[in-house]
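The structure appears below as structure tokens.
Here the complex is missing a single protein chain, while all its other protein chains stay put.
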Amino acid sequence: MAFSVLTVVTVGGIFLFLLAGSLEAFRSEGSSFFTGNRWAYRKQAFEAAAMLYGTAVVSAIAIVLALPLAFWTAMFLSEVCRERSRLALKFLVELLAGVPSVVYGLLGVLFLRTWMSSLFERLEWDAYSGDTLLTAGVLLAVMILPTLTTLFDDAFRSVPSKFRDAARGLGLTRAETAMSVVTRQAIPGLIGATLLALGRALGETIAVFLVVGRADNRLPRPGQIVQSFIDAGQTITSKLGGAETNIAVGDKLHTSALLALGLTLFVVVVGMTLFADLLRRRVAGEAR
Amino acid sequence: MSEDDVLKPILTIENLGVRVRRDGHELLRDVSFDIPRRMITAIIGPSGAGKSTLLKCINRLIDLSSTLEVTGRVLFEGVDTRAGFIDPDDLRRRIGIVFQQPVVFPGSIERNVLFAAARFGPVDGSLLESTLRQAGLWSEVKDRLQKPAATLSVGQQQRLALARTLAGSPDVILMDEPTSALDPKSTAAIEETIVALKETRSIVLVTHHLEQARRLSDWVACLCQRDGAGELMEAAQCETVFCCPTREETMQFLGIA
Partner (left out) sequence: MRRLGDRLFTLFAGAGAAVALLVIATVVGLVVFRGAGAISWRFFFEQSRAVGAEGGVLYHLAGTFILIATAGMIALPVAAGVGLYHQLYLRSDRGRRSLEALLHALNGIPSIVFGLFGLAFFVQLLGMRKSWLAGGILLAMMILPTVTVAFLEKLRAIPPASVEAAFGLGLRRNHIAWSLLLPQGAAGLVTGTLLGLARAAGETAPIMFTAVIFAGATVPRGIVDSPVLALPYHIFVLAQDSFDPAMTTNMWGSAIVLLMLVITLSLIALPLRLRIHEEARRV
């Protein structure tokens, strides 16, 4: 039963390891690691603001696209669908969840990229290629859709039927019951699900790496934010998944900077996951 | 209103049957009886006889279970409740229901009472007070209408649920063991309300308290299980059923030799 200690050691160990390894980079750069926009490893400059921006944008696009779709699909699954078709649809959604990210990356590279590129042309937007933050966001949206839908469905289903019975018994329509009563009761679960999906979006490497463009130091001024969506960019994960990680071997500061990126990702994602956990536990507690 | 109208039953149950779609297992079989207007009709019987199921058929709440199939008819004011032109949501406003465990929605007492009524149209300013008075709760909550409804005791919540149902101006109120979860004081309060309500509405009361049924009801229907499904044993005046039932199952249930 010391295996459980092993679990603690693993999580804690990784965290401490990253922390220790990052110290040198933090010492060298200070807070400008997060706020500065200059990443040039050859010049030993490691300011990562552009990557933080890229990570945030790509994930935000993914959530904004996937959330409404997942909400309505989950509504359909839990409030409209009949039992047999429900299980079939659920199975299909779960199928999509099991597809490895590298396959999504492949689809992104071979199809999505060209589609986006022709879309930009059609709309006469000034985009250099199909490798953009937007493309990565769209691909990510497809990837988190199954998880988000399943978790939303779980949240809706865990609302006890007594609430629906009471509302319908008063004469509320199915829509009114679903939107006012069920959704309201499911809110902690919905938020938790969103946080979990966001965590996965933030941590996704392979698919994003292939379609985001991998262009460093792209940090737009306030007026240029929308333009930056159709430009290439860089996220924390696409940087870590790239050539620099192997190049950095042997260079202490460089390695430390990359570990610092990893630490940032770790803290944000695990923090989000734990918070989501807290919320989902509240849902379960109320349902008893 | 002519004498004829008063004598016409408000609800007529005709050959009602409920069974599980997948395996044909019957929950109710061939139940037929009338529910008289402006009286309290008690539905009694052993556990599992299908009393709650019967209740849910009357206001079509049974429709929410896609696994069950309903045969037969329920006539409300002479009209088939399953007729194509009937709006089931409106039906449920006119035939209200109160459950054993009160359900409280998030929000204030006022919001709860007017929860459904707010959707039916503009709300009369006096509706909140009149329904709470009818439910016997006004004096206890009039000073804290904006407080969360969750702070009320179970007995108060049940009366709140009743007020909420009354806000829709139903003609019939179905009650599924409304006092089973309550303490004696709350039970007495609700019973008082029920008796007062029958002046203006028809009440259908499912209860396993035989004493309560005997005390409150004018008309009694007894449901017992036969061959695995609930069947109607008798439906008659309260006194008739309790002192001289016609069926053996009723006698067994009531403990009469």
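A few comments on the model shown:
Letters A and B mark the chains in the order given here, with residues in each chain numbered from 1 onward.
Definition applied: a contact is a pair of C-beta atoms (placed from the backbone, for glycine too) under 8 Å apart; a residue touches a chain by one contact, two chains touch by 3 or more.
What you see is a predicted model; the values in this text were computed from it and never measured.
Contact with the chain that does not appear here is found for just one residue of A:26, A:41 or A:266, A:266.
One of A:23, A:80 or A:226 touches the chain omitted from the figure, and that residue is A:80. Where chain A meets the chain that is not shown, the touching residues are 1-4, 6-8, 10-11, 14, 17-18, 21, 68-73, 75-77, 79-81, 87, 89-96, 98-107, 109-111, 142, 145, 149, 154, 157-161, 173-176, 178-179, 196, 199, 202-206, 210, 237, 240-241, 245-246, 249, 255, 258-259, 262, 265-266, 269-270, 272-274, 277, 281, 287.
Simple rule for what comes next: only the chains that are shown with their structure count from here on.
For the pair chain A and chain B, the distance between C-alpha centroids works out to 50 Å. The touching residues of chain B, counted against chain A in their complex, run 59, 61, 64, 66-67, 89-94, 96-97, 99, 101, 103, 105-106, 115-116, 119-120, 161, 164-165, 168. Across the complex, chain A meets chain B through its residues 82-83, 162-173, 176, 181, 184-185.
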